[in-house]
Every structure is written in C-alpha cells, then in structure tokens.
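Note that one protein chain of the assembly has been removed; the remaining protein chains are unaltered in position.
Up next, chain A:
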Amino acid sequence: MNVDPPHPPLPGIGRRALLAGGLGAAGLALAGCGGTTAAATGAPVPIRQWNLFTGGDGARMVEMHDRFADEHPEYDLRPTTYLWGNPYYTKFAMGAAGGRSFDIGTLHLSRVKGMGAGTLIDPVPRDVLAEFGITEETVRPALWEKATVDGELYAIPLDTHLVVTYYNREVCEQAGVLESDGTLVRTSGVEDLFDVLAAVKEVTGHFGIVMDTTGAWRQFWSLYRQLGGEMALEDELGLDDDKALQSLDFLRRVSEEGLAPKASDAPGTPARFQNGIAGLMLAGNWELPTMQDAGMDFGMRPFPGVFGDELGQGDSHVFVLPHRREPDEEAVRASVAYAAWMLKNSIIWAGGGHTPAYLPVAESEDYAALEPQAEYRAAADDVQLDPDAWFSGSAAALMSEANSVMAGVHNGSSTPEETLAAFKRAVQKLIDTPPPV
C-alpha cells in the first residue's frame, strides 16, 4: 500500500532492449549491454549521492568522501552538493519523483514525512543495514523512532544538531561570568541570564548576546519547549497561548532592554559575535568551524535554561533512499554500505559541531575529547525536534512563517500578542491547505 506502483509500464529490460536495438541498428552493438555486466566484470558500483552541505560541514563531508573512496575502490562515489534549504529540497523532490536521478541523498529528519516517506522515499532495508553493522541499538533512540514511519525505517540518522550558546571567553572573563575552569556560568531563569548579559554588555559596549532575529523560530521553539509547550498541527492548531506569549515576551525583552540587537540577520549574527559586538551568541552548532577558523577563543554551552531545562531546538541530518522507478538491489546495497560507513566514521563529522547519531562514536573517547563539543553534547540527548506536519521542519513553511512574523517582537514593530495572533493565523492556513504529499 505504501509503494506507489510505477506509472509507465516500461520494464527495465524493455527499455534496455530498445536501446540496444537502436544502437545495434546504428552499428554500435558492442555498447548495448554495458550497464548490466558492470558488477560481473568487477567495475566499481556507482553511488550517486546528493547533499546540501556547503559550509564547514561540507568541507568535512568532502574529507570523509575522499577517505571512503580510498578505502572502497569497489564503489564509485559521485557526490553532488546543492544549496541548503529550498534549492536543495526542490531538486530532491523532482529528482526522486523521476525515480532514477540519484541513489542516496541527505535530508533533515524533520522533513522525511513531508517529503513523501513511502512515495518519494523508499524504506531502508533493515536487514542490509544490519549486515553493515547499523541496528536500532546502535543509533540514538529518539532519532531512530522519528525515522520510523508506519513500522518502516525511512532514514539513516547521521547526526543531531541544535541551537546552542557560544561565548567569547575573553569578553566573558572580563565580565566575570566564567567559572574557575573557564566555562560560562550556568544560569537558570530569565533574571539570572539577564544579569549575565548585562555584565557582558558592559564589557563589549554594545550588546550582551546576539541571535538571528530573522530566524526566531529556533529560539522560540527552544523556549516554548522549555516551558513544556506542545504544538498540535492536525485539523485544529493546538498551541498553549500563555506559554507561547511567555516565550515571545522573552525575545521582546532581550531586544528592548538593549541586551541583544533589535535586528540581526543570518550573515550579521556570527559577524557580530566574531567582532566582539556581542559576547554571547545563540546559534546552531554548525557555526563552530567558522569560529574556529577565525581563531577565536570561545566556548559553547547548551541553550540557556530560561524557563527550565537547557533544551534547544534542533534537527538531524539523515540519509534516505529515493524512490526507484526500477528496483536495483545492487545500488541500494551500495548506498546502504556507504551510509553505514559514514555513520561509523562520523567522528570526522563531529569535528564540525554536529553530534554523532551512531552511539559507538558518540560514546567513544575520541568524541569525549573533542572541545568545545564536550561542553554541549549532553544537550543533544534531548534535542527538541520540530512538531510533526508536512509543512514543518528545516526550511519548510512553518519555520519561515514563524521567522517572518516573529522578527517583529525583536524590532518592536509588533507586540507578542499581535505576533502570536499572526502566527496562529498563518499556521491555521497551512493546516487548512490540502497536503501536497
């Protein structure tokens, strides 16, 4: 029931025969059966991989791919990188709809359902995955669970990534907000945090903290989840107004009281932190390589516990197998082998700030020794994934609607009440939209 029957009744043999026939007629018969004999003659099996990593993590993926190619001459890995977000997802959807563009692709775990698990995405054969050493017991349980839809595994989780606190050690030392071991003090509650931010602001002369005000969803969802808020996105929007208002009011206050900029966009946010305009930054752990390359003396902690535990919004990069028009066990096997290798070698990946999903690496001594990953990795155990819906997840509509309306609480153009009303209207509209998957 899950599997979409391939629409045009054109079996592989038929097409090949047609091709071979055509070529034969042209006097080129020798090329006719090239594809089918590749494995038998020992030619490398091609693995066409599509990914969306263009930043510091992209460089690490290339490093891993080089190693994979060295270790596995029996495969011919052909990776293609597209721009993060919509540009990638558009190509993913269209490529998978065609059913023969690529063999394995990366995706955000939050988008697996929305991108068509069962229609565009084929299930991962668990037995093959287990052959290569990846089983339910070796992957972070919360991720495995989310990757399972209707009893089938649709994604192989590679990592967890989430929004965390960066701190400029030099600035924080002068502000007197470091522990004796050189880490940022742990705060609990709004006032406690604001005291720290005020002290940091004294030192920088500009701001205590900076966060992407044009991408407020990550902060909002972290705060809302700290309050224990839930969001139901079926038929009727289920949202706890009080908790949402409390979360939005925090964002309003932090900007209004001058502790954070009223506006800071995606490129401006890390620049403000790097230039010492703000001593702290709330941002995704993927900014780690950028700060390291800048030669900054900085540390990282979990998202501050403003309303409770130090929970942060996040997601997970996964590998998925796109739907195939014609089944090809050899290609699936090669792709699974590749994904398993990536998981087992994800210590390299962890250098870019992401927390490995593969438990033997996540619990290894090598990973424990990585700094500053050690300071925030505990938070990855309890990463707050986006709510479930076809329009939810990284770079999907829910996130962009939230980002667009919530910028107003930071810059003071709308009150938390107005923002919440606008957000609820936008989300209800998405719920009422006929789902395209």
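The rule we apply is simple: a residue touches a chain if its C-beta (ideal position, glycine included) is under 8 Å from a C-beta of that chain, and two chains touch if they have at least 3 such contacts; residues count from 1.
Methods note: contacts and distances are computed from a predicted model.
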Item checked: UniProt protein name of the chain not shown, from "Glutamyl-tRNA(Gln) amidotransferase subunit A", "GntR family transcriptional regulator", "Sugar ABC transporter permease" or "Tyrosinase co-factor MelC1" -> "Sugar ABC transporter permease"
Item checked: Hidden-chain contact residue, picked from the options A:242, A:265, A:297 or A:330 -> A:265
Notebook entry, point to check: Who touches the missing chain here, A:190, A:227 or A:395?
Noted result: A:395
Checklist line | From A:44, A:58 or A:85, residue that would touch the chain that is not displayed | finding: A:85
Item checked: Touching residue (missing chain; options A:47, A:77 or A:115) -> A:115
Checklist line | In chain A, positions touching the absent partner | finding: 4, 7, 85-86, 89-90, 93-94, 96-98, 115-116, 119-120, 206, 213-215, 261-268, 271-272, 275, 277, 391, 395-397, 400, 403-405, 407-408, 410-411, 413-414, 422, 430, 433-434, 436-437
